[in-house]
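Here the complex is missing a single protein chain, while all its other protein chains stay put.
Letters A and B mark the chains as written, and numbering starts fresh at 1 in each.
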Amino acid sequence: MSKFKFGLRQVKQLALLMNLDLTSQELSQFAKEMPQTLSAIANLNELDTQNIMPTYQTTGIVNRFQDEQINERNLDKKAIFKNAARTHHDYFQIKGLKYSK
Amino acid sequence: MTTINRLRQSYRTKKRHPAELISGLFKQIKKLNPQLNAYLTLNEELALKQANELKNFDLPLAGIPIAIKDNFCTKDLRTTASAKLLDDFVPPYDATVIKKLKDNGAIIIGKTNMDAWAHGSSTETSDYGPTTNPYDLNRLPGGSSGGSAAAVASGLPPFALGSETAGSIRQPAAWCGVVGLKPTYGRVSRYGLIAMGSSLDCPGPLTRHVEDAALLLGLLAGYDKYDATSTKEPVDNYLKALKAKRKFTLGISDDYFEGVDSKIINEFMKAKRILEKLGHNFKKIKLINPKYSISLYTILQRAEVSSNLCRYDGVRFGKPRSSFSQQAKRRMMLGAFTLSVGYYDAYYLKAQKIRTLIINNFKEAFKQVDLIVAPTTPVTALKLGESETNPMFGEVMDQLIEASSIAGLPGINLPIGLQQGLPVGLQIFGPHLSETEIIDLAKQYEDETAFYQIKPSDFYEI
Partner (left out) sequence: MKTKPLFIKLSHPIFMKYKTIIGLETHVELATESKMFCGCSGNYFGQSPNSQVCPVCLGLPGALPVPNEQAIKWTVLIGLALNCQINLSSYFERKHYFYPDLPKGYQISQYAKPLCQNGYLMVNNRKIRINRVHLEEDTGKLLHGQQFNDKGSYIDFNRSGVPLVEIVTEPDVESAPQAAKYLKQLQLIIQYLNVSDCDMEKGSMRCEPNISVVNYNSWQKNQQLPDYKVEVKNINSFRFVQQAIAFEEERQALLLDKNQQPKQETRRYLESKRQTEAMRSKEFAQDYRYFPEPDIPPLELNPTLIQKLNKQLQTIDLPTQRLEKLMKDYGLSSETALVLTENKKLGDNYLRLVKNSQDLDKTKLANLLINKKIAADLNPDDFFTQAKHLLSKKNIDQATFDQTIEKVIIDNPKAVADYRQGKQTALQFLLGQCLRTLGRQIEVEQLKHLLVEKLALKK
């Protein structure tokens, strides 16, 4: 496996991708731990995978399609909003985003 | 000696009433839970109401109490996956397996503790504190279905639903001395099971008797239109399998004894002799060394976890992402790395190719043998706190189970004895959809050894 050097910059980038606000203590801890974990799993390089196809699913199932009535699982508004942090007039509410997408 | 069928029989003959049984059960749970911490949420009011109203005992689980691992969505009953982020989450829908249990008359007692998000093999990484092992309160129950395993071991009640990604049913079953059945991936619907490793997750029963595991599996298994990965293969009659008494050729691999505690190997050898006495043949096979499964599983699990935890943004449910425990954050970070541009091929893709090697390895093995047996865990229950020192604790504890999970195979843990007062487990696993054969062999072993007589001192007979 590639010799990846973990620095704070890489860890920060991963945290950004995962939408995690990490403390500086967490950042430096992960920067230290991640290379350890990666070297612990490096033994996979001992196995030859040339010409081997990956297996993403073990069932062998193909072509599964919907088989349900329209709106069969529709939730009522009470059920939809009961776990929401903030709602307003049948909308989920969040802190204002400056721009539209 | 309480089995589901015996219990139902006692209801039908009016020897017992579920209301009396259930209220006694809650009394005992409340007495023991402060030490065990097996339950996070009790469903007392509704359970008692349901039990009181029961008149008809025709349904196969009518009035049968059952504990549910807290990563199954239960409508109107708090579901946290042992994560503070979901502290106040009350699902608006039932998981398919929960619906099946309810439709069959089961009474849900409560939601059991687990490693948060099912990441772990100790139940020590629960955001609500560890569950303890009923055989030794200073020890871990294993995990992630530790709460369910501890509840079943204590008889509170002796039936529970767990889930396994790679060891989370069988490993705690081994450490708590109970039966834990992990079905073929796709045999039981995942709809409503809070996803961890989506290509591996599988619901399954934890019980004290093989018969109960077989009965529950028969009710839980089957195609689900809400789970595209659930198989349409017909569900075998597992109750019939209990009486089949076939003779099997059993595979055994030297690689599965490397680094295993000698006390466990001793117990295993005793179990092997019993199986031989019952007329089963053993044959040596060569399997890929479990040390590779540890690495492979680490990559697959972290990658899928990093994806599955993306939906927790605190908008529609749950608290903000800052509420994730450090353990969850650590796993997500590594997972994101293995999927990122430039590293995908070296990690995620490589892992999925090795998965093919493992599947092919098992396919070859099952040309020679019907089923494979091995110790379930390399050590017996460890002390509280031991999981915290190793970021790959779970992967190491589950090393003898991971390969079969990665291949999607079914397997079972059976208690085979105690070593220094702690349970030891044996696992049987087989090819895809070989639950019938596994149950058959497990039942033969159970009949011969009556392992269900081994109980912790606080065991409660309902």
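Definition applied: a residue touches a chain if its C-beta (ideal position, glycine included) is under 8 Å from a C-beta of that chain, and two chains touch if they have at least 3 such contacts.
All values reported here derive from a predicted model rather than from experimental measurement.
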item: Residue, one of A:8, A:42 or A:94, that touches the chain absent here; value: A:94
item: Sole contact to the chain not displayed, among B:199, B:325, B:380 or B:404; value: B:199
item: Omitted-chain contact residue, chosen from B:135, B:191 or B:238; value: B:191
item: Identified contact with the non-displayed chain, of B:51, B:77 or B:95; value: B:95
item: Positions on subunit B where the hidden chain makes contact; value: 71-73, 79, 81, 86, 89, 91-93, 95, 190-195, 198-199, 225-229, 303-304, 306-307, 309-313, 315-317, 336, 339-341, 344, 348
item: Absent-chain interface as seen on subunit A, which is shown; value: 16-17, 19, 56-57, 59, 61-75, 77, 80-81, 88-97, 99-101
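Note that in this section only the chains that are shown with their structure count from here on.
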item: Whole-Å separation of chain centres (CA-atom averages), subunit A against subunit B; value: 24
item: Complex contact set, residues of subunit A against subunit B; value: 1-2, 4, 11, 14-15, 17-22, 26, 30, 33-34, 36-38, 40-44, 46-47, 49, 52-59, 61, 64, 66-68, 73, 75, 79-80, 82-85, 92, 94
item: Subunit A-facing residues of subunit B, complex; value: 88-90, 92-93, 185-186, 199, 225-226, 228-229, 231, 288, 291-292, 294-296, 298-299, 306, 310, 313-319, 321-322, 324, 326, 329-330, 332-334, 336-337, 340, 343, 346-347, 349-357, 359, 391-392, 406-408, 432
